[in-house]
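What follows is a structure written as structure tokens; I'll ask about it next.
Every protein chain of the complex appears in place save one, which is left out.
Every chain is named by a letter (A, B and C) in the order it is written, and numbering of its residues begins at 1.
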Amino acid sequence: MKNTFGTSVSVTLFGESHGPEIGAVIDGLAPGLFVDESFIASQLALRRPAGRISTARQETDAFRIVSGVFEGHTTGTPLTVLIPNEDIRSGDYRRGPARPGHADLTAAVKYHGSEDYRGGGHFSGRLTAALVAAGAVIIPALRAKGVLIGTHIARCAGIDDVSFGDDPVPDLEKLNSLSFAVLDEARGIQMRNMIESAAARGDSVGGVLETAVAGLPAGVGEPWFDTVEGVLSHALFSIPAVKGISFGDGFALADMTGSTANDPLRIKDGTPVTETNHNGGVNGGITNGMPLLFRCAVKPTPSIALEQRTVDLLTGEETSLRISGRHDPAIVHRARIVVDSVTALVLCDLLALRFGTDWLSSL
Amino acid sequence: MKNTFGTSVSVTLFGESHGPEIGAVIDGLAPGLFVDESFIASQLALRRPAGRISTARQETDAFRIVSGVFEGHTTGTPLTVLIPNEDIRSGDYRRGPARPGHADLTAAVKYHGSEDYRGGGHFSGRLTAALVAAGAVIIPALRAKGVLIGTHIARCAGIDDVSFGDDPVPDLEKLNSLSFAVLDEARGIQMRNMIESAAARGDSVGGVLETAVAGLPAGVGEPWFDTVEGVLSHALFSIPAVKGISFGDGFALADMTGSTANDPLRIKDGTPVTETNHNGGVNGGITNGMPLLFRCAVKPTPSIALEQRTVDLLTGEETSLRISGRHDPAIVHRARIVVDSVTALVLCDLLALRFGTDWLSSL
Amino acid sequence: MKNTFGTSVSVTLFGESHGPEIGAVIDGLAPGLFVDESFIASQLALRRPAGRISTARQETDAFRIVSGVFEGHTTGTPLTVLIPNEDIRSGDYRRGPARPGHADLTAAVKYHGSEDYRGGGHFSGRLTAALVAAGAVIIPALRAKGVLIGTHIARCAGIDDVSFGDDPVPDLEKLNSLSFAVLDEARGIQMRNMIESAAARGDSVGGVLETAVAGLPAGVGEPWFDTVEGVLSHALFSIPAVKGISFGDGFALADMTGSTANDPLRIKDGTPVTETNHNGGVNGGITNGMPLLFRCAVKPTPSIALEQRTVDLLTGEETSLRISGRHDPAIVHRARIVVDSVTALVLCDLLALRFGTDWLSSL
Partner (left out) sequence: MKNTFGTSVSVTLFGESHGPEIGAVIDGLAPGLFVDESFIASQLALRRPAGRISTARQETDAFRIVSGVFEGHTTGTPLTVLIPNEDIRSGDYRRGPARPGHADLTAAVKYHGSEDYRGGGHFSGRLTAALVAAGAVIIPALRAKGVLIGTHIARCAGIDDVSFGDDPVPDLEKLNSLSFAVLDEARGIQMRNMIESAAARGDSVGGVLETAVAGLPAGVGEPWFDTVEGVLSHALFSIPAVKGISFGDGFALADMTGSTANDPLRIKDGTPVTETNHNGGVNGGITNGMPLLFRCAVKPTPSIALEQRTVDLLTGEETSLRISGRHDPAIVHRARIVVDSVTALVLCDLLALRFGTDWLSSL
């Protein structure tokens, strides 16, 4: 289904970086959910570039909801959010040298040269604004059902944040109000310094995002193919620059023994729980009631000011490129709210499949 | 779609560890593909437990194809392969203590106690035999179109194999004939020693599988949601014990700068290629014509002989468990052929969507 | 998805008329449903040819359930039913003249001559046995939730049956035990005489099946695309020989005025109901709580003994054909149980999407 994802609740994404509007259609939402436009705006602000560690392109993200909301609540029919593109300087872009690490070459091959190449066109990270707006409709409804989602910058430019606590809820409450989402403020300052330093060199850095979801019911997900891990990663790999996804202790599990990696079970308040959470809240593709934990590897932003060797897509000849436009020396701090939003969309779908279309608005 | 995966070419998986038969239906295959039953048998043999580093359960995997093949070739209609379960000792299993790290608890919650719990039931790695059989129909057809798939044990019990060469084709040719798939035989011996040592302790080890696909056309995959990374990981996370997936340099990209991570482009034989392949052959979700490279983190087998604390699913009480049945001290060497097979199924689907249903059998 | 249909509950169909086994995988069923093998057998018997008005091919339909059932109840994982083909006389068939009205020509074009042409191969009505077996798992569970499905031969060879009563429940109770499903026995005898008469002439006849579903909750279905009419017809057109589907008064509505076709509303037992049911229980694609009513036009069986002009698929030359094998002078009385079964599968899916995966087994 390409630009549509989801089964019972789906999102369809459209638009180009330099087209008039981008947007998303969210279908299958439970009716009667309160749509908080100020919360949508605040989520969009968390994604928006800010300060010296982001691109200078400024967007106000003046979104409009043109369907699916009536008298302030979801109708149950498709909710469409449109975000006009502003501050477009198409003169910054022309078909020419493919930017290394970007989709310029693959888009040209796939679409035989018909793609809108301006600013990455349909491949632009700009489109994640529509995902954030879509997620912002769902996040408060999930919260009302006890499901909390949050992501921190677990690592950036080689600097680690501290880990989530065993009960991630206090961390999640704190993270959601931060524009640079780290659990340890001092490490966040170090990270920002590293980002600024990379920017000064005309270079960029990457990082790792770690997400926790608390309050997810046990029994969600499927044993084959539609595992929680599989469905989430399917959607999360759409976020530009994400090149790896792992659950629980992830790649570190590969070095453990079974006696360490297995999470022992015990009874707490009458319910089986695990003593550790190396498996990240999922066994056999299905949630076990513990916090869902996963990590996304975010590569350094490919747009850098340094000169790069490349190929000109017009002439087919080798050339070199120095990208002069606006760009981000790091994307990891902005991608974090996109991860939260995509996670909300995917979980909303899995929960609706499991418990029915009205579950999210039920009392 | 749960136990069905794929759009133009799909696979449906069914069966339980201790039921009479497991199997798979592969739908949407191009007509006229030669079905080589001896190749299917040899692929199944690569997955089968063998020697001291695997479970003692013995299966001959005497598969039967009951539909979709006529006069030795695919018909274009659903191909169904059935594999009888043999050497079943259900007496080894009873509903009781949930095995930590397994899906016993999550299955009981999801299916309210109606699940077939014997030997993991539908969650058993046994079902991957059907995936291997399905993949074995496709792998030779992909090879005939120039697409080669291979996986090596990049790391096991803390020991690294060497890396794929810049041109992975010679490595891929070599790997496909190995039962313990490493590029450096000496390191393979070290790994096997570590596995035997873990087995002797009643414990288990994990590892990392690295896959290369050569010869994949550029322009396959979609920018949003149905990215090559997203679709592959969706399917690959179904392989039991896989807890992380990354493309190209994966999590190591998070520590690089853009000037290192970006793959410079140049012209080779009239076509743009990248000089390095940090991005693993995919940009913006779409293949760029370079080898596709990805890694799967495989956790240590959860079935271990050591005593573990757990909960009894019948009584709801805390207990301890010492698993006495047959089990694998490592699964990574057996999972490798499953990764190849799932990769073949997914790529076959993406190629059929791109180039039409007959592409795989076209000349 | 071709041979797989359904979203939350799906069915995958496989097999060929003269292959070793046909079958179906039903995925997404609620766990804990009792599986009544004798009921499955009795439903299969209703589909099986019988007497002078059917083909002489005899099948015992000795089905086997090889997955998804444990201790007599559904597990919630894929249920696979296999039905061996018996009494196969492949000598009756050879690649040669395309049978007019059959799929011989279209199969040869689509599959480039790789199709299993024996007895219609994958296109054979034989595969509907697997649909009937699949439906027979669901029908009793729907009945336990108050949802009754039944189909009568509303018209055959120009003879009309009487209509369903305003409350179709007594008719549905009666129909389910009949092998030739008419509401008025005398008209059924006339129909059977017409069928025998056509058989004697080497010809065949068609008819119209009318289905009623009582007890379906209001609010099921979607306004666009996944309308109840759209989803049902998508599946029902798979039944061989069905060439038209209509809801409520169907094509007769085209000749009515709005003042007649509109169903007035009133309150009954505190709930809005319609006084008439010209719309067949669906408005705007969504059930309104009234009985669901629809009709399927079944064309006369294309296999007839009379000589027909056609083309030889081997030589590409014009020829004539006199079909000497076993065939049905009418299919309408056998198709009826297939319609019930497909309806059960589709409604089960729509209900699971609406109310969650466990609804069907909930108390």
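Just so it is clear, contacts are C-beta pairs under 8 Å (C-beta built on N, C-alpha and C of every residue); 3 or more make two chains touch, one makes a residue touch a chain.
Owing to the predicted nature of the structure, the values given are computational and were not obtained by experimental measurement.
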Contact with the hidden chain (one of C:Val9, C:Ile26, C:Ile40 or C:Ala107): C:Ala107
Candidate in contact with the missing chain, chosen from A:Lys2, A:Arg143 or A:Arg201: A:Lys2
Absent-chain contact - pick from C:Gly150, C:Pro168, C:Pro300 or C:Gly356: C:Pro300
Residue ranges of chain B at the interface with the undisplayed chain: 7-8, 77, 223, 353-357, 359
Interface residues of chain A (partner: the chain not displayed): 1-4, 7, 10, 12-16, 19-23, 25, 27-28, 31-32, 64, 66-68, 70, 73-80, 82, 110-112, 114-116, 121-122, 358
Chain not shown, touching residues in chain C: 1-5, 7, 13, 98, 100-103, 105-107, 109-110, 122-123, 127, 155, 157-158, 198, 203-208, 218-227, 229-231, 233-238, 240, 242-251, 253-267, 270, 272, 274-275, 279-280, 282-289, 295, 297-304, 306, 308-311, 316-318
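We take it that only the chains that are shown with their structure count from here on.
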Farthest-lying chain, centroid of Cα atoms versus that of chain C: A
Residue-number overlap at the chain A/chain B interface, same or different (half cut): same
Inter-centroid spacing, chain C versus chain A (mean Cα positions, whole Å): 45
Whole-Å gap between the CA centroids of chain B and chain C: 38
Touching two or more other chains - residues of chain B: 1-4, 7, 13, 110, 122
